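Left out: one protein chain. Kept in place: all the others.
As written, the chain order gives the labels A and B, with residue 1 at the start of each chain.
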Amino acid sequence: MANIPEDLHYSKDHEWIKVEGDIGTVGITDHAQHSLGDVVYVELPKVGDRFTSHEAFGSVESVKAVSELFCPVAGEVTEVNETLNDEPEKVNADPYGAAWMIKLRIDGGGEVDKLMNAAEYEDYIKAEAD
Amino acid sequence: MTTPKATTHVTQNEALIFERSQTGRCGYRLPALDVDETPIDELIPSNLRRDDDLAGVPEVSEPDVVRHFTRISTWNYNIDLGMYPLGSCTMKYNSRLNERVARIAGFANLHPLASERDAQGALEVIYELQQHLAEITGLPGISLQPAAGAHGEMTGVMIIRAYLDARDGEASSKRRVMLIPDSAHGTNPASAHLSGFTVKTVRSTPEGQTDLDALRDLCSAGDVAGLMLTNPNTVGLFEKNIREICRIVHDAGGLVYMDGANMNALVGWARPGDMGVDVIHLNLHKTFSTPHGGGGPGSGPCCCTKELEPFLPVPRVVRGGDGFKVDYDQPESIGRVKAFYGNFGMHLRALAYILTHGRDGLREATEAAVLNARVIAEGLTSDYERPFSDPPMHEVVFTDKRQGRKGVNTLDIAKRLIDYGFHPMTIYFPLIVQGAMLIEPTESVGRQEIQQFVEAMRAIAREAQEDPELVRTAPHTTKIGRLDEAAAARKPILRWKPEEKSATA
Partner (left out) sequence: MLRSVGLESPEELFSTIPADILLTDRLNVPDALSEMELLARFESLAAQNAAALRPSFLGAGAYTHYSPTIIDSLIQRSEFFTAYTPYQPEVSQGTLQAIFEFQTLVCQLTGMEVANASMYDGSTALAEAVLMAERVTRRNKVIVSPALHPEYLHVAETYVAHAGIELQQGGFDERTGLSTFDDAAVDDKTAALVVQSPNFFGCVEDLAVLAERAHRAGALLVVCVTEAISLGLLKSPGACGADIVVAEGQSFGVPVSFGGPYVGLFATRERYARQIPGRLVGVAYDREGRRGFVLTLATREQHIRREKATSNICTNEGLIALAATIYLETMGRRGLQEVAAQCAQKAAYAARKIGELEGFSLPYSAPRFNEFVVRAPAAAEGLLERIADEHNITGGLALSRYSPARANDFLVCVTETNRRSEIDALVAALKSI
């Protein structure tokens, strides 16, 4: 059973975002890290880069797969988790904590409200599995 | 139950050569310099010369080198040892006779820039091989220049692009889509990309065939340059609708490229040229038995229709009035894809293969390759899930679906097969088959060995039920166990460094 914290918002691309004021912290879900397997490399953008929702902002690699990371909402990158360069394995160990990936200054427009809550995301991954 | 592995045996613990190096050891001797020596400073000033004294390059004796490579060689599985059923790779027997042919001094010592008149024998070899491959594929235009399958693919796709540019002029810029089935080798999209095409995926039907409706739909957009198709496809089935597939693509103004990786199922029985295919590459290291060499060299001749011939790489080897010629006068050519004439040493071996088999032998080899795959398909159906019911050609795909219920997956089955003395099959390819195991026996295994393989696979299926842990922790009989590939990729160590005691430090 995947770990799905209550206080986060979720995208269909299996990213989570935690919203504090106009800053959103983004990472990939426990379910996503589990399907990827051992993460060996994380490629992240630079501070100041701008992304729209669903736009690829980086990628995450396991030994035999590459997956793109999609921005859950539009915004400008204000911080990047550089520690993942040296310790990509954190993505497997602590996807909602130490392995946060980027912080964004969220553009207005209510995109956050269109994301799923924990219960909806749980249903979504169940539906995907069927 | 794990069998303990050898831990102290000297041949199992051969170090890196750098770790064996001892200052002052020497494994070579040259004749003394027989010209008057000029002070080196007068020839090349010191700022252009090495100042590191080649630090780190090993110093070892000749027996050191021979033992080193002999020892590490024993850690390799190989065709001469037994069945190597790597699907899509056609690991057939590599004749020693062909090795001897390639080493004849008149070939091995022939410089590629020797003048035509001084290299007639070599040009004849190239010309004759071209003729035979044209006959085998039914496609008369041919270049032996590409050095491997992917290189031949790139060449073929560039030919398609050049042809369309010549045919359509400016309008050709609207045709930039290459269709590739979801079951294709990864080299196909990578090669298409190199030629400036974007890739669209054609899905397969549940029966493992190209979906004609999907193909028609994709072709209706009017932007299709061509289709890259493997036939037999990567699930080991002949594309029954190949004529219709070619017609759909041709009607839409595109061309059909065939990946010839699986030609071992067709030689002497059917020809891509007769199916409507426009251009194909062959893998001489698969179908025509040139050795795989631990990952090459290969050779990837590109064969095409008369219509596409002007676009083949330069130079071309042709027959002139008084011998064989190297023809550079091909104004529509895509250009050169490799220096000189391609992997000539492989051309020699492939020609020797064709000549020692002869017309009947080539056909019989194909027959035996398909029959062997058929025996495996029949033999394993009771124990493994076979996702497609059509009879396979020269290779057959199974999955780990039944074993998965016990937590045993394809990787585990492959590793356990090593303990039975076989090289694993190709695993997790094609991507459209979950947990795929692609098995290609080739014609080079006899009935007994096929039966041994089938029995080994069935024994593993039983173990997966009765003792899944045994399978999950395999192999148990090799020098090392499964390696931590994730750790290797996170902190890659890609060379030995002298300042550390060893690469492990």
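Going forward, a contact is a pair of C-beta atoms (placed from the backbone, for glycine too) under 8 Å apart; a residue touches a chain by one contact, two chains touch by 3 or more.
Predicted, not measured: the structure shown is a model, and the values here were computed from it.
**Student:** Sort through B:H9, B:R25 or B:R462 and give me the one touching the missing partner chain.
**Tutor:** B:R25
**Student:** Can you list, in ascending order, the chain A residues touching the missing chain?
**Tutor:** 41, 61-66
To be clear about the criterion, only the chains that are shown with their structure count from here on.
**Student:** So in the complex, which bits of chain B are touching chain A?
**Tutor:** 428, 485-486, 489-490
**Student:** List the residues on chain A that touch chain B in their complex, please.
**Tutor:** Interface residues on chain A, with respect to chain B: 37-41, 61-64, 88-89.
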